[in-house]
Structures are given as C-alpha cells and as structure tokens.
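The next block holds one structure in the form of structure tokens; read it before the comments.
A protein chain is absent from this complex, but the other protein chains hold their places.
Entry: chain A
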Amino acid sequence: MKRRWRDKTEHMAAELLEIPKDTLLHVPRVMLIGNEQVVVDNYKSILSFEPELIRIALAKGEVAIKGTRLAFKVIVPEQLVIEGTVSSVDFH
C-alpha cells in the first residue's frame, strides 16, 4: 500500500517536473543497441532462458526478447546484458 502510494507520488512528480522517466529508481529500462545487445536495468528475475527466447520479469509485467544465439554477457543485480541477434522485444 505504502509502496504504491510512493510510486504514484514519484510518477506524479515526474510528470509535473518533466523528468525523464528512466531516472526514477524503480522503473525498468530496456535499452537496445542495434540488434546485437540488449541492456535491461531494474529487472526482477529471469523467467526462461533459451537461445531463441529470453523472458525477464520486471516490476510490472515481463519482457520477452526473441532472436538467435542469445546469451547473457553480464548478470549483476539491477542490470542484465544480453548479446546475440535480436529480432523482437515484446512487453506483456
């Protein structure tokens, strides 16, 4: 309850002050570098990991990255780096 209130306030402040949304701490961020690399910040967990499909749980919903020869370059808390040939990024 408290968390939701805080999130709401943060979002409101961000709207009001026109702060870019990615500067907010708990907002997941998915960055594509060409179709070769995907950087995911503020992920929650890895749901599945295959060379053709990687599913990552975010705070709200999940992201599915499709492609070929996908692999994790780096996995550290708060950040993932995926490398391979990316064909699509879908949010569910």
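Criterion: contacts are C-beta pairs under 8 Å (C-beta built on N, C-alpha and C of every residue); 3 or more make two chains touch, one makes a residue touch a chain; residues count from 1.
Everything that follows uses one rule, which is that contacts and distances are computed from a predicted model.
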Not-shown chain resolves in UniProt (candidates "Peptidase C69", "Sporulation protein YqfD", "MxaK protein" or "Manganese/zinc/iron transport system permease protein") to "Sporulation protein YqfD"
The missing chain sits against chain A at residues 45-46, 48-51, 70-77
